[in-house]
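Every protein chain except one is present and positioned as in the full complex.
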Amino acid sequence: MEIHPNCKWNSSCFRGVMVMEVERISGLKFHKKQDVAIVGAGMTTFKRRLNETGKELSYLAVKQALEEAEMELSDIEMVVMGSAPDAFDGLHMKGEYLLDGSGGSDRPYMRVFVGGGTGVFAPIAGYWHVASGLADVCLVVCEEKMSSSHPHPQSAFKYIWDPILDRPLNPNLIWIFALEMNRYMHVHNIKHEDIALVSVKNKANALDHPCAQLAEKITVEDVLNSEPMALPVRRLDVSPPSDGAAALIMVAPHIARQITDNPVWVTGVGWALDTTMWTNRDLYFPRYVAEAAKMAYKMAHITDPRKEIDVAEPYDPFDYKELHHMEGLGLAKKGEAPILTREGVTARDGDLPCSPSGGLLGVGNPIAATMGVKACELYWQLAYRAGKRQVAKEVTTGVCQAWGDLMQVGTVVVMSNKR
Amino acid sequence: MFNEKIVDPAELRHWGGKIELYWIYTSGEAGDRFFKALRDEGKFIAAKCKKCGRVYFPPRMYCEFDFSETEYQEISGKGRVRAYTVAWLDKDEKPLEKPEIYAIIDMEGTDGCMIHLLGEVEEDQVEIGMEVEPVLRDKSEREGTINDILYFKPS
Partner (left out) sequence: MAVGKKDISAPPYAEGTSLSDEDIKKKKVTYVEDHPNIRYSWTAGQAVSKFLNELKKGKIAATKCNKCRRIMVPPRVFCELCYKPIDEWVYVEDTGTVQTFSISYIDPDAKPLEEPVIVAVISIDGASKNMGIMHVLGEVKPEDVYIGMKVKAVWKPEDEREGSVTDIKYWKPLEG
């Protein structure tokens, strides 16, 4: 392919595959007003269907976060709500609907939404509120009630496809993951067995999570023999649809000092979206995550993520996705993540624990509310409050990440228990 | 020519489609209590905040202003018209055979209100501040939804 001299795109060659790489996050001109700490988190149990309304779920999660921070609702200055497509709950303007259960009444309140990436994007929006100095205390709430959607929660995904170019083919959303997984396996010559290990690990980790929906001891064979959905994706490669909510409280340093001696600091945030034309990209590498990570690491002064990150919560709606995202996050070289997993590096007692919470595969996947197993879990890990799930090694810095839309968005938050 | 813009509107395409989803909305913890009392006993339930004393109707499991818990209490179900409107069109903007009167009703003994239909009253007889009481569907026909109340009538 010819490259015009004025084009900012450069082509590079990787194992014979032409990939387009682009320097997008070139300069970070961000001068924050104040540091941002997390002092409390909460979540509800994740279940296939919960009786509570979305508002009630939000309330339950917020209540837990307030309790952990020993705060009252009156201490909250601003509220960020994160929730994924309205089609699941079956309510338009879901942000407004959820307002009273999110503690947003009579306060500056906003909803943010980037599909599956929302669970980490909402804390990023919370960070803007506090880092900019607009608020000293910001509550971040994420909610999802997928069980309302029928005939199946997956049916709602039909409407994220292009109505003219894609939908006439009767696609299921799983297709897109299967296509990406197959490409990833092909380019790096990865076996399904190695990918299945992620499912085995995360579902086992979830046994220690009181909110878990699908915690179980399974084997690689169980994954490989489970019902085919869209090959290479099988039933046990996938996280379940769930109902649930999660909450986080982000505060300015002078507030954090009043609450705790050891808050967890948000040291970097990053987000990026790639083109909607997903069939025009090589899916083997999540460039959207790499760009988001680059931004977050730059802010957090991290130059060698593999060495400097002690614990990670990469987004794992599918088992291959954890591996894919580890590579995007720079925690593994391209194609190296399955090897690290096989060697036990990503186990809870490994050198780089990944998804110690049990992740989406084990705890559940209420889209935005997965903040509970990503951002909240990272906070609990770094605050040494994860109980039975606490990783074996000493931890200082961690990263959590989510992904969503049409294989498009990467959202990344770096936290540290040292300021 | 191939590079020309499409100018003939007949050549510009559009694509019809439908959202084929349907939804099942659970009433939630407070809602379930409310609708079950209405369905099974014909009673109205409200929820009082244990901290600030605000009485929510329809009931909620939490107080939205201080996030403390609430306790459920029975109320009369009667109320007063706070505001009303006469609807001539249905939700798809089709004319209704007979205009319908919808009112915001302040519920007695609560700080809350509900929107419902007024019945057994003509449009020109409705007044703001008018006292109204609920007319329920026959017990055998009640399903635990807001339509178990047929309408409110002047009391």
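We just call them A and B in the order they show up, numbering each chain from 1.
As a working rule, contacts are C-beta pairs under 8 Å (C-beta built on N, C-alpha and C of every residue); 3 or more make two chains touch, one makes a residue touch a chain.
Please read these numbers as outputs of a predicted model, since none were measured by experiment.
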{"item": "Hidden-chain contact residue, picked from the options B:G31, B:P58 or B:P134", "value": "B:G31"}
{"item": "Touching residue (missing chain; options A:L98, A:V112 or A:A230)", "value": "A:A230"}
{"item": "Positions on chain A contacted by the hidden chain, ascending", "value": "1-4, 6-7, 9, 18, 20, 39, 41-45, 47-52, 57, 60-61, 63-64, 67-70, 90, 147, 151-152, 154-155, 157-158, 163-166, 168-172, 174-175, 178-180, 182-183, 186, 210-211, 227-233, 243-244, 259-264, 275, 277, 279-283, 380, 383-390"}
{"item": "Chain B, residues in touch with the chain not shown (by the definition above)", "value": "2-3, 5-6, 11-19, 22-27, 29, 31-32, 35-36, 39, 143-145"}
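Everything below uses one rule, namely that only the chains that are shown with their structure count from here on.
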{"item": "Gap in Å, rounded to a whole number, between the CA centres of chain B and chain A", "value": "37"}
{"item": "Chain A contact footprint on chain B (complex, rising order)", "value": "13, 15, 17, 19-32, 60-62, 64-67"}
{"item": "Contacting residues of chain A [partner chain B, same complex]", "value": "49-53, 55-56, 59, 62-63, 66, 72-74, 87, 89-90, 100-101, 103, 105-106, 147-151, 155-156, 158-159, 163-164, 167"}
